[in-house]
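All protein chains of the complex are present and in place, except for one that has been dropped.
Labels for the chains are A and B, by order of writing; each one numbers its residues from 1.
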Amino acid sequence: MTSEAAAGVRPKARAEGSTLRRRFLSFLLDWMIWGYIAYGVMYLLNAYWWTVPLERYYSTLTLPSWGWPLAVLGTLEMAVWSRNLGRSLGLKAFGYEVWGADGKPPTVGQRVKRALLWHLSVLPLGAGFWSSPERPWHDRLAGTELHVLPSSPAPKRRKALFSQWGIMSLLLIALTIWLGWLIIKIDPRVLIRRWDEGSRIWLEMLHPDFRYFARPDPAFELRNLSFSILDMAVVTLFMALLSTILGAALAFPLSFLGARNVMGFNPAGWLVYFVMRGLFNIFRSIDTMLWAVIFAVWVLWGSPLAGVLALTVHTIAALGKLYSEQVEGIDPGPVEAVAAAGGSRIEVIRYAVIPQVAPSFWAFTLYRWDINVRMSTVIALVGGGGIGDLLFYYKNQGDWPKVGAVVIVIVAIVWAMDYISGRLRERIV
Amino acid sequence: MNGYPDGIVKEPPEWLSRRRLLDALILRLKGAGQRLAIVLLDMLAIGVLWILVSYIISWHVYGVIAYTLVPWWLFGVGVVEAAAVWESFGRSLGHRLARKELRPRQGGKSTLGQRLVYYIAWHITVLPMVGLLASPPWHERLAGLSLVPFSMEGKKPTPWWRTSSGLFMAVFLCAAVAAAVSVTMDKESLTRLFTQAGRTVKFWKALFSPDTSILLPSIRDLVVTIFMAVIATSFAVVVAVPLSFLAARNLMRGPIGRPIYTVLRGAMSIIRSIEPVIWAIIFLVWVTARRAPFAGVLALWVHSIADLTKLYAERLESIDPGLVEAITSTGAGRLQVLRYAVVPQIINPYISFTLYRWDINIRMATVVGVVGGGGIGQRLYFYLKNLAWQQAGTVMILIVILVWAIDYLSARLRAKLA
Partner (left out) sequence: MAEPYLVVEHLTKVYERGQVLALKDVSFTVEKGEFLVVIGLSGSGKSTLLRCINRLVEPTSGRIFLGGVEITRLSAREMRKMRRKIGMIFQQFNLIKRATVMTNVLTGRLGYNPTWRTLLGLFPKEDRELALKNLERVGLSDKAYVRADELSGGQQQRVGIARALMQEPELLLADEPVSALDPATSHSVMQYLEQMNREDGVTVLASLHFLSLARRYGTRIIALKEGRLVFDGPPEAIDDAKFKEIYGEEAEQVEVR
């Protein structure tokens, strides 16, 4: 009960401190949106009319030296006016609304006044916010308030599609798709123009050639040995298995170092926690395929070991993060009980933490096993070994029926493992 | 009784009624199914262990790959017999996983004789599978044993190393790891792992001293990657949303609906199990490498459609039927029910899944680039292949920042939606 009372204190203090930050973020969002619109418009102008002196490159533009300040100030002005003359996306996203201090919707005059006064109030280093962050100068002088939505009176709102933020969202979506279309050079006509080529591939793949399913293909050699599709499939499964076991075994102890409640709240524990979580995050955001390239160059191009190492590294990071989040979410009751019986910290982990997290650890490991099977089927494309070696080999030969056979085997493996791991996870949870 | 003299029955006896017979049949099929599952599981486990062991032996002794070391028929007989022995004379893995055990019907401990009878009768019952339909199955009836739920009450547990299934699992695990190690780790790559670390030193150094001269073109590629993910995701949503209604079990009923559901789900799950990278390879041949980002987008698009359709449909399947009932009871039409009972329940999860998929697509877009699908991944692969470690490190930093930012953003937005 005391902890509840204690917890009740914290959020309020945080909310008060963050008002200014939220306001700033909301403004920043609007500014960024207008920056993006400016970029998009310039890009489109450049792409279609070739009127602006820009470097014609497919995704960025180079502005003349006077262009940058102009762009920055122009988008800033647009952001300010859009925030005052209606409900901009930035206001909507953070639940803000400009409202008259008298409890009525602001008049147009008030809105314009507020926009003009904003410059006086914010540009001199946010002087208007110094006296009262809740209601800065421009609000007070224009007789308006910035409401956070739940507390503001419920007025008759316009339908989303007719409000400023609604129109803006549609505009942004349209602009993004248009830009993406140009940047990626999407051209559906190619699909039709090269239909013969495309359909030939598909047809050939749909007539798979299973001649070398169980018999080694003499044409395909790896380190002086020939392999069949089955052999490579088994290798692939072994790669996934080994990397999952290794990854889970290493992530298990590390995850406790990355859990706040286990590391305690002293500075040393905090440091370890922080370093562990940082490492997990960095290693996790480099994809397995990229790790595979590094290890392939390091170890040997096409060696399964490179694939295993790549999968292991990523598995450690991914599982480490998932595991430690589970450790942080345990019920503190048993921890208390074991400590009260005289258990040391390591005994607390052994008797109160591990039994609680074991099922979810297993579930995550099985889930990861599933992912590793998927990844190991393609990791060979970057030198990681496994069935992808065959796939790439046949594809380079243009032997699509055999590619089809390999793809079917891959689908079968992934399916089967997905099913098994799903069933096992159901049992555990 | 019902007014008739004794001995004359007007209605058929209750046990003959169709419902009762059907119920009994279903019950027996269920029992048979469970017993069959136990047997199959045991055979699978034994078979895989056999394969693992012969794999290790053939690889290390003969230097070839062989899966059984004996003719296939012998392998089959061996597996079946081993499963029979295990189930008859011990508590097999299947029993253990099904939380069942064999106990004499009269209570007490089972005798060796009973077990022997069970073992012999097992062949008559299980192999032709007819005896399994009897209740209790023939082999259990003959041996006077029955398969009952396992309970620990009033018992002392046996440590795992003294149970057959525990020992089996240990041996299995060791064999699997040994086989995996012998396949994936050859001498050459292991020695290189320990001697060639120097090759990557430049890369690790580059992570702290990026090459700023390639920053601008790299950012251009980064923008391409982001747009690839955005376009692929948004176009996938357009296709996946209508498909998800056709792939939801609870919405697709009847003779037309069910086949559509089955076909759609099957197709989606096949498409999903082919990694985007493989799709990219196929599309690259189709649209040519000159349009690498387009091929990448197509690959991501196809995979996203399959993934999103599955996620969406599963969400649809778990909507609260109460609300649908309530709206229907007001006399609303089908579309009105959809609009007022279904859509409000799924809109936030759908957006959340879309964001999640967008997050995945950003990662995937970098990976697809590696096989030539355009964007930042292609640049990274180019540098890595040419051993331009410093540049590769620079690009890697950019990727980490991007993935981090998107991960954070999508997690924050999803938390808000939940």
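Throughout what follows, contacts are C-beta pairs under 8 Å (C-beta built on N, C-alpha and C of every residue); 3 or more make two chains touch, one makes a residue touch a chain.
Source: prediction; values computed, not measured.
Peer 1: Can you tell me which of A:F94, A:F252, A:Y351 or A:Y367 touches the chain that was removed from the display?
Peer 2: A:Y351
Peer 1: With respect to the chain omitted from the figure, which of A:G86, A:P334 or A:P401 is a touching residue?
Peer 2: A:P334
Peer 1: In the full complex, which bits of chain B touch the chain not displayed? Write them out.
Peer 2: Residues of chain B in contact with the hidden chain: 152-157.
Peer 1: Suppose we count only contacts with the excluded chain; which residues of chain A make the list?
Peer 2: Touching the missing chain: residues 1-6, 9-10, 333-334, 336-344, 346-347, 350-352, 355-356, 358-359.
By our rule, only the chains that are shown with their structure count from here on.
Peer 1: Flag every residue of chain B that touches chain A in the complex, lowest number first.
Peer 2: The contact residues of chain B facing chain A are 55, 65, 97, 176-177, 179-181, 183-186, 188-190, 192-193, 196-197, 199-200, 203, 216, 219-221, 223-224, 227-228, 230-231, 234, 269-270, 273-275, 277-278, 281-282, 285-288, 291, 293-294, 296-297, 363, 366-367, 370-371, 374, 377, 380-381, 384-385, 387, 396, 399-400, 403-404, 407.
Peer 1: Hey, which residues of chain A end up touching chain B in the complex?
Peer 2: Touching chain B: residues 57-60, 173, 176-177, 179-181, 183-187, 190-191, 194, 197-198, 201, 205, 223, 227, 231, 234-235, 238-239, 241-242, 245, 281-282, 285-287, 289-290, 293-294, 297-300, 303-309, 374-375, 377-378, 381-382, 385, 391-392, 395, 407, 410-411, 414-415, 418, 427 of chain A.
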